[in-house]
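Dropping the structure in here first, questions after.
Complex shown without one protein chain; remaining protein chains in place.
Every chain is named by a letter (A, B and C) in the order it is written, and numbering of its residues begins at 1.
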């Protein structure tokens, strides 16, 4: 009912490639790597997969994106490390983790043994550190792709976050690309906290990124109204969850419009199969489920199931056909 | 109870200036102008006050911030112009309005006659247009302050938004400041969609801004999963509501930390008196209520009442004492 | 024709009764201060989702019926389709559930000064505001005929009410499950002919209103159409609910349907241009060049 006439006519457009008996070809490509389906975990929201295995088989996902790993073991920040916000949350974990040695000894092999594809997220404080991490990961069994978390402070440049500076972002990406096996795609993970995300995206691709992940958390903050001080020990934190989905859709849309051939892993507020579909229609060829896992440990497999239904209800025979579909102007709308 | 011990000890700190019989001095200053209280409407969320007068006396607010006015009448964008999102909404109104002539003939006089203080928001496509608007407003009765909405595309620079470029923002501010009566403060309204909001803030202040308003909506987008096209006719839109409050708090915090003497009108997701208090503790000396009005037409006066209670419960004799209080390190915490 | 003015209020309402009616939900709400002022064609805006909800905006519903007496004080009734999170929440509410109500909102149907022959056209739940209107018209000596249409019998609302009130009732459904298979406009001209219609009142989907307006224009009969545009505020402050409407002087403006509507004269609305800003609109970008 209601709404302008234009919306009516659009709604009646037959969906593409509707076939009598829909096949569900969910496969998607992250550059050179094919995944069985487009639903992944988000870095930092699934540890290294082991805990989620209690709730579902992580090998059923397109891939597990692991918590960003650094060279050395990291204690992370002081607590409190999180604050719930309307339809979102803030976190300031500070990349607590065991360091690359323990990761290579325990976490990656576990994923490999369990048949899961691992997208390994790496983080560092300098270009060299990123390069070193890439080198250490070279040849590791089970490694499907690298995701380079460039939302880290650049120690050499007054702590300015790599992802906020095209030059710094490009330097990290090209160093990582150079040290990574050719068959392993390198995805640069972008921040939306920039004036021009397309410019950063372009710099990363020009520097050799095979694909882009977006978006990381937005920089946010909450005050405790009892103590009248910041809730988070780290003062500011990263905002995630459904609250930021509109920003994620916008970033993916803009970057896909500018760089239509670059594969994008989309993330930001995905809680349902319809959310995943929305990011895909905007241009993502795979979708990570992050914060939603905290509220629903089974979220990734549920999202996958719902996405399959949503795709088939719209007559998409192949998940790949939905990627960027909202940009298409060759439709009879 | 729980939480780390640190939190406990902080909670027991006596609030400042607790007096036996609390006075409620709610007055606040926007630079040279004193307002009876710190609760305002947000531009574009209260038209020019008339419609809200049906629900409460707009003169009871600190001020009414009017919808951004342009030189000429504007039809705005095509519909759909809005989409609801988790704890937020997107809008793409396109600054529909009657133009400055009709505004000066009908709207501003109405506010003045009803005893309301008007903060007039102006918008333009060029530095000249802003300057011209400021000139036309010079000497207008009822004008308490100007809010310069610089989140507009700069026609002369490929539509780049003024607020995203320190130079363009400064040019607008200094032109407006030059044409505005000395007793009327000029507030520049900042966008959070920038890499470094402090840099833009500084540029505006250096250019003569008496204060800053923040934050405008975040650039976002939603897709319609039936039509598989953008929901908004304008494709992208501005994200507002509680979803963005953590970003607003962060921006106000950062700018107040860098420029502690510059008055800030805070906005972004304020729905309750506690939200208003949060923005004040972060550094805002006044708070605008925007999207909340759509869900609750009486929101501004309710927020004012709740803010008064929240301030007094924390022993703040004067609203002004709460401004930036969360930054204070001279407390026994 | 005359127009009533009212002043909307915001009240803490309470669900009195809930009932399924075919594909729809019928809700009566205790909402004192609203019923007393309501004129047919006005609407209420309800807060949905409860405390801690992620749904920020009110939902608009035509007022189906009001009663300003009785032990509960004023009650307001609405009829709605559960089609998204807000209406689904509303459908889950039980008697005594609190519901925040703002109303009455918008301009009502303009009423004739003299007794006339009025034909009332409703599509789906769009018929809801027409029954109060029919009562008012009849109490003022007007003749009332109904044309009701819907996708199917389940989606037809108020056929019995209509039969009780009207001289004649014509029914159409898309699937022919009741009445004639077809659209309201397939029978409208004929009904108007027979009834000697002076004015048409219509409420339903935009496409229906457009078609009804065309039939009326062809016959030189006034159409009063209640539109349904996406609304963020419902009270005139946000400018989301606009559509292109010609004013007396023939100038097109983007007009707020929540306060200058939802009822418009059919010939004033540029139906074919809804969802666009026509180039000749007051203040349109094209006009600026």
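Here, contacts are C-beta pairs under 8 Å (C-beta built on N, C-alpha and C of every residue); 3 or more make two chains touch, one makes a residue touch a chain.
Remember, it's a predicted structure, so these values are computed and weren't measured experimentally.
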item	value
Selected residue (touches chain absent from view) among A:26, A:46, A:134 or A:249	A:46
Option from A:183, A:260 or A:298 whose C-beta touches the chain left out	A:298
Residue touching the undisplayed chain, where the options are A:39, A:93 or A:264	A:93
Selected from A:80, A:230 or A:324 as touching the chain missing from the view	A:80
Contact footprint on chain A, counting only the chain that is left out	44-47, 51-52, 54-55, 67, 72-82, 84, 86-89, 91, 93, 96-97, 99, 233, 241-242, 291-298
Positions on chain B where the hidden chain makes contact	1-8, 86-87, 242
Touching residues on chain C - with respect to the absent chain	49-55, 85, 88-89
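Heads up, the rule we're going with is that only the chains that are shown with their structure count from here on.
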item	value
Of all other chains, the one whose Cα centre sits farthest from chain A	C
Geometric centre: closest chain by C-alpha means	B
Euclidean distance of C-alpha centroids - chain A vs chain B, Å	33
Separation of mean Cα positions, chain C and chain A [Å, integer]	45
Chain B and chain C: spacing of chain centres that average the CA atoms, whole Å	36
For chain A, residues contacting two or more additional chains	3-4, 7, 86-87, 242
Multi-chain contact sites of chain C, meaning residues that touch two or more partners	54, 229-230, 243, 274-276
